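Have a look at this one.
With one protein chain withheld, the remaining protein chains of the complex are depicted in position.
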Amino acid sequence: MPSSTRNNPVESTEQKVRDNFGRQSFMVTLGAIMTAVGRGKVEIQFPFNSQLTQQNGFAHAGTITSIMDSACGYAALTVAPEDCDVLSVEFKANFVAPALGERFIARAEVKRAGRTITVSAADAFAVNQGQEKLIATMLATIMNMPAKK
Amino acid sequence: MPSSTRNNPVESTEQKVRDNFGRQSFMVTLGAIMTAVGRGKVEIQFPFNSQLTQQNGFAHAGTITSIMDSACGYAALTVAPEDCDVLSVEFKANFVAPALGERFIARAEVKRAGRTITVSAADAFAVNQGQEKLIATMLATIMNMPAKK
Amino acid sequence: MPSSTRNNPVESTEQKVRDNFGRQSFMVTLGAIMTAVGRGKVEIQFPFNSQLTQQNGFAHAGTITSIMDSACGYAALTVAPEDCDVLSVEFKANFVAPALGERFIARAEVKRAGRTITVSAADAFAVNQGQEKLIATMLATIMNMPAKK
Partner (left out) sequence: MPSSTRNNPVESTEQKVRDNFGRQSFMVTLGAIMTAVGRGKVEIQFPFNSQLTQQNGFAHAGTITSIMDSACGYAALTVAPEDCDVLSVEFKANFVAPALGERFIARAEVKRAGRTITVSAADAFAVNQGQEKLIATMLATIMNMPAKK
C-alpha cells in the first residue's frame, strides 16, 4: 500500500474494495465495472450483451442478481472491520420488469451493519437512452469473516 | 415439431423445456447443460471455469444462483399449461459452503403448482471426485404467462 | 359506503383499507392499530405486551413480521384496482436488532405496482422513550385478486 493512503482510511477502503472487485473474474465475464464506491454504498454496471440473455433476449435474471449480490457485498465491505473479508450468507431478489436495456446498474446500500452480520439492499435499473427503470430489488445478508492472509 | 411427439405429452414437454433452455445464451456462457428433465423436476450443471469466479477463486454466487434460477423456472414450466411461458417473480438463495468443485449441479423440484403462481425449490451441489456437497439452496416464485406467439 | 366518499377516491381508498384492517382479528389480538394510510404507504403499530414474547422477553419475530406483512399488503391495496383484494404471495424478513421496546412500528411502502404483482418493502422499529431503532426489514410480493362479492 502506498504510504499516501496510510493516513486516508476512506481512500484505503475504496482501494481495498476495488482491488477485491478486480479479482472477481466473473465480473470481467459480465463486462461489469464498479462505477461508484462510498461509505456503505457501491454501484456496479454492465452493458447489454447477447451472450448474457435468457430465452426472450433479455438479460438473464442471474446476471442482474450477480451485480446486485456483488454490490451488496462490497457495500458491506466498506463498513466491515479493516481485517475482514465478507461472505454472502443469503439474498432474496424480486424481478419487477424485464431486463431490457442498453446497460444495467445495481446500486447497493448498507441498511444495518452489525459486528458479524450486515444487511444490504440493492436496486437494479435498466438504462435506455439515459432513462433508468427499476427492474429488480434485493435484500441480502452478509457475514464478516477474518480475511485470509 | 415431429409428428411422433404430437401424441406424447411427456416427450413434448421435455422438448419444449430443452428448446427453451437452448435459447438461454447465458447458459452457454456458463457452459451449463440440462442433464435431466422430468415432471416437476429439472437438473442443470456447469463445470468449474476460472472466468466465473469471485475474489477467492470459488464460483461466484451469481453463477450458482443462475443455474438454480433456470432449474426452478424450467421445473415450473414442465407443469405449466401448454400455452404458457414462465417468469421468475422472485427467489431467495442461501449459500452454505464455498462453491469449490470440478462442477456444480442444481436440482430443482416444484413444491406447489398453482394456476398463476408456482413455487419451486432447488439445491446446488459442488462435485469433487464424484462426491457431492450441498453448497446452496433456493426457494423461488414463478409466474405462468401466456406465451408470445 | 356513505355518499360523501363516493366522489373522493383518496378517502374511499383509505376507508377501504381501514375497513379491511378492521376485519383482521389477529391485529386486535396483537393490539395493533393502523396509524397512517397514504397512497402506497401504510403504518401499523402495537405496544409491547408480555403475551407476545419469545424466550428472552423480546417481542416474537412472528409478531413483528405480522405487522410488516399487514402493512406491506395494505400499502399494495392502496394502489390496487378498485375491485381487487390483495394476497401475500411471499415475503422475506431480516431481523437486525432485538425487538425490545415500548412499542413497535412497521412502515411499508410500495416499491413497484404491477397489474398482477406488487412489491412492497417495510421497515420495523422499536420505540423507546421516543427514540426509534430499526429492528427488522421486509421485502414482500403481493398479488391482486378479484375481490369476493
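Chains: A, B and C, in written order; residue numbering restarts at 1 for each.
Heads up, the rule we're going with is that a contact is a pair of C-beta atoms (placed from the backbone, for glycine too) under 8 Å apart; a residue touches a chain by one contact, two chains touch by 3 or more.
Values in this document were obtained by computation on a predicted structure and should not be read as measured data.
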Q: Name every shown chain in contact with the chain that has been left out of the document.
A: A, B, C
Q | Option touching the unshown chain, where C:V37, C:L52 or C:A76 are the choices | A | C:L52
Q) For chain A, which residues reach the chain that was dropped from this view? A) 89-90, 92, 116-117, 141, 143
Q. Where does chain B touch the missing chain, residue by residue?
A. 92, 94, 96-97, 111-112, 114, 117, 119, 121, 134, 137, 139, 141
Q) Which parts of chain C are in contact with the chain that was left out? A) 20-21, 23-29, 50-56, 59-63, 65-67, 69-70, 85, 87-95, 148
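Keep in mind that, in the parts below, only the chains that are shown with their structure count from here on.
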Q. Hey, how would you classify the chain contact layout here, line, ring, star, complete or other?
A. complete
Q: Determine whether chain A and chain C, two copies of the same sequence, contact each other through the same residue numbers or different ones, counting it as same when over half of the numbers at the interface appear on both sides.
A: same
Q.
Only C-alpha atoms count here: how many degrees separate chain B from chain C in terms of the superposing rotation, rounded to the nearest 5?
A. 180
(Q) Using C-alpha centres only, name the chain that sits farthest from chain C. (A) B
Q. Any idea how many Å lie between the Cα centroids of chain A and chain C?
A. 30
Q: Quick one: which residues in chain C touch 2 or more of the other chains?
A: 92, 117, 141
